[in-house]
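My structure is below; once you've seen it, I'll send some questions.
Just one protein chain is left out here, and the rest sit where they should.
Lettered A, B and C in written order, each chain numbered from 1.
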Amino acid sequence: MTNIGVYISLLLIFGGLLAILIYSLKGRDVDRRIIFLFVLFSVASAIIFHIEFEESATPIVKKVFEFVENLPPESKILISFDFDPAMKPEVHPMANAFVRHALVKGHKLYLMGLWPQGQALMTETIEYVLKPEFPNAVYGEDYVMLGYKAGNEGVLNVIITDFRKMYSTDAHGTSLDSIPLFDDVKSAKDMDLIFPVGGGKPGPKEWILFVGDPGNVPIAPGLAAVVAPLIYPYYPRQAIGLLGGVKGAAEYESELKKNYKEFENVETPALQMMGPQTMAHIVIMAFIVIGNIGFFRARRRKWQEGN
Amino acid sequence: MIFGKSLYCSFIIIACFFTVATAQNEAVATVDSVGQILPQPPGNIIVADHKYDNGGIIDIAWDRSPDDPLGIDGYNIYRACGDGDFEIVAFVLPGGMESYSFIDDKVERGESYRYKISVISSGGESFSESSVSVRGDWEFFDLDKLNILILGIIVCGSVIGFIFTARAGRKLFIRKISGLEALEEAVGRATEMGRPILFIPGILDMDDVQTLAAITILARVSRIVADYDSKIEMPVSRSLVMTTARETIKNSYLAAGRPDAYYDDMVHYVTDEQFGYVAAVNGIMVRDKPATCLYLGAFFAESLILAETGNYIGAIQIAGTARPGQLPFFVAACDYTLIGEELFAASAYLSGDPKQLGSLKGQDVGKFVAMAAMIIGTLAVTVVSAWQFKFFGWLSDLMYSMFSTN
Amino acid sequence: MGFWEQFGIWLAALFTIGIISFLYKDNVLYKACEAIFVGVSAGYWFVVYYWDMLYKKFYQQVTDPVNPEWYPWLGVILGVLMLTRLSNKIGWLSRWPLAFVVGATAGLYMMVYFVSNAIVQIQGTIVPLAEGTAGDIIANILVAAGTFCGLIYFFFSKEHRGAFGGAAKIGIWFLMITFGASFGYTVMSRMSLMIGRIDFLFGRWLELIP
Partner (left out) sequence: MKRTIPVIIVSVVGTVLVLSVFFPPVQTMGEDFSLFFDIIAVFAFFLGGGNLVRIHLVKIYRKRPDWGFSVVTLVGFFVTLLVGLGKLSVTGVTASVTAPDSFLQTIFVNIITPLSSTMYALLAFYVASASYRAFRAKNREATILLIAAFIILLGRTPLGMKLTGWIPEWLSILQIPNLAVWIMNAPNLAGQRAILIGVGLGVVAMSLRLILGMDRTYLGSDND
């Protein structure tokens, strides 16, 4: 049913664009209300029928994906939830995609956070992604939730020498000494990869400066779009790659879907969010092209008339 | 063989070192009543009055506790005013550094303070010696800002210098700014068509320099409007801007010799709410169909909403703002755009007054200084970093300190 | 869902459609939305100013039982002078607070802009050009040259002719890239605003989205 909707709306949009192209080849300008209508219709149909586009990962995202792919099984991966509900739509999908990727490869997961609101979102990930999709994952052996700790960069300063100085227990109050995942882990330096997900302070930048650089731990930040340009300069020396905004998240989700059959039907909120955006972008770009074709056509005609 | 021997020797030396080190540790370690080992206190506490402040800040620095690398919880900072008791003022997490510092900005000017640092670990808390007493003093002049003062004097001096040059009667050349040249024509067009001119001074209040620039331009524009006997309409989103704009337009009409043609409602207040204001201005545009729209001042997301509606009604549009984020939309949708600096220069340009034009020439000197500094500074630091050419070291240091803002 | 919540959704939907209908043309619904928006928001901001400024920053300060301040009174005196506009006879007194505001804004922001715009940006350009990868070096040189030419474009006292004019032209090109890039970059965030509204209309109001 929805498929029919998708086809009909795509047909209408692209057919309409073609008609307008022909119209403007006669050198006439399109009324702006037609443009409005196209933008509205394309966005609305993408929302209603869940139109998604397969994203091909840009190199900067692909580096992260491949890094996880190439880690030996049972590597230790830490994900830090450094965001709040306001930033959630952009970056929570990244955290979820990381969790899926890490567990499907059989890595060990350590979840923590530097933002107080991050803890609830961590629980959400565990309850709605981790437990239903990986029923065999055992708490304490495959993943552990350290939870939120106050102290901002101070926390990082401590865990780079010793986790137990900061976290005597996990989020549920179990002593770290009785959690198998911490048998051979002393500090953040024992991690094989760290995914800080966030966009404020403290956030991925602090992870790079306080843990990645001094401890020589690979860092792959997941960032909100507004701060991504500020972190780009750290790539590729201090960050192995990075995910910027909804687009970065969508690319990662797309890579996961492409490479793992089991994720074909999981929720991909970032890809879904990109759908209407991409539709709108394509429509706008189509109009720019149409406008220029019409413009050149009109100019040539004027030139010919002049002769 | 020799290699083996030296390896052996170094082993012995390291072993000795360790023995001595642990022995020393044992000698100092104190045991508290419960039987746990107390950490060793931090040492070398240095307190000093913070420089170039209002007297309310004291800087504290200390060397880490020898136990710091072995794992501690952190440091407590205690403060005593005069001869009073020590009170805890802050807690600092360990960071693996050799020494720590803390800025206490909660002291009273003129009072003397002593500080004590304690280290906390699982073994307990142990205290350092009390520091010497330091008074929070103020300084009359902020030496950290000396470079800014010098640069400010250079720029302001050249502006004032050229004002005087112009006053002395020397003719100064100023190039044409097309957006401003078009202004008079735009007003003329509105007069011909018998439609009003819409003036939007941005959405910020009088405490923004862009609004201030808009008001100085309004003074010129309303003078032209009064001379042409045209009509100006100015909805505003701030009451204070309304009051100021009324004063300005009234005076322009007075100067044009037509005080009777002025009425207060040329400028009217709409609402402080950003998009409420935009909704109303959009309505005014499509209903009154102004022939010319001027958007000068501080704009945010509304820039494109206004400019597209203005375009739709076929108005000539001239915009100007200093916000780089909104300039693209004005450039895309308006006929002329005053980019950044041009907005602030507009009033002087329109005045045609030689003295004010002189100030524009002075501004150019400022740009020249900036460009010269960029070239010299960039070359100096490049040479120093790429070829370790020490000779230019002083130059790159000078450029860095000249443009540092702490 | 209670009646009032349902009512709120319908009201919001009506407002959303009313504003969007302006895209087609000005109409009664838009006019109504505009009238409500202006009236309600003007009242809202006055209320906020009243409690935040007049009450908190003036009344509470001067009537503080422990440590009453006197200087907020100066602001009130200036404010009352502003009201003299209502009188024709002493209306000229209202220029004093205006002059105060103009002078203070000019004085205060002169240094703020000089430091945070001019000095900080010049400081930003002073970097070693020959550091990092080949790409970094090219980028560094480009940024330095672009800033330089951009500044030349802003020169007022020299005609844009000859080599100077050529540099100014390159300066404009850099400005154009900046404008084009920022425009393109912003499109996405603008789209998400509209997506939010459409989501509301089709999702929460019409409940069409599965």
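Couple of notes before you dig in:
The rule we apply is simple: a contact is a pair of C-beta atoms (placed from the backbone, for glycine too) under 8 Å apart; a residue touches a chain by one contact, two chains touch by 3 or more.
Source: prediction; values computed, not measured.
Although it is not drawn here, the omitted chain touches the following shown chains in the complete assembly: A, B, C.
The chain not shown here is touched by just one of B:58, B:134 or B:219, and that residue is B:219. Touching the omitted chain from subunit B are residues 52-55, 138-142, 145, 148-149, 152, 155-156, 159-160, 163, 205-207, 209, 212-213, 215-216, 218-220, 223, 238-240, 242-244, 247-248, 250-252, 254-255, 264-265, 268-271, 273-276, 278-279, 301, 304-305, 307-308, 311, 322, 324, 327, 329, 331-333, 339-345, 347-348, 351, 353, 355-356, 359-360, 362-363, 366-367, 370. Along subunit A, the points of touch with the absent chain fall at residues 30, 32, 35-36, 38-40, 43, 53-60, 229, 232-233, 247, 277-278, 280-285, 287-288, 290-292, 295-296. Take subunit C: the residues that touch the chain left off the picture are 8, 11-12, 15-16, 19-20, 22-23, 31-44, 46-54, 57-58, 71-72, 74-76, 78-80, 82-83, 85-86, 92, 95-104, 106-111, 113-119, 121-122, 124-125, 135, 139, 142-147, 149-151, 153-154, 171-188, 190-191, 193-194, 196-197, 200.
Keep this in mind: only the chains that are shown with their structure count from here on.
We define each chain's centre as the mean of its Cα atoms; on that basis subunit A and subunit C are separated by 30 Å. Here the CA centre of subunit A is 33 Å from the CA centre of subunit B. Multi-chain contact residues of subunit C (touching two or more other chains) are absent. None of the residues of subunit A touches two or more other chains. Residues 69, 71, 73, 93-96, 312 of subunit B are the ones touching subunit A in the complex. By the touch criterion stated above, subunit A contacts subunit B in their complex at residues 32, 151, 154-155, 157-158, 160-162, 165, 214.
On subunit C, the positions that touch subunit A within their shared complex are 23-24, 187-189, 191-192, 194-195, 198-199, 202-203, 208-210.
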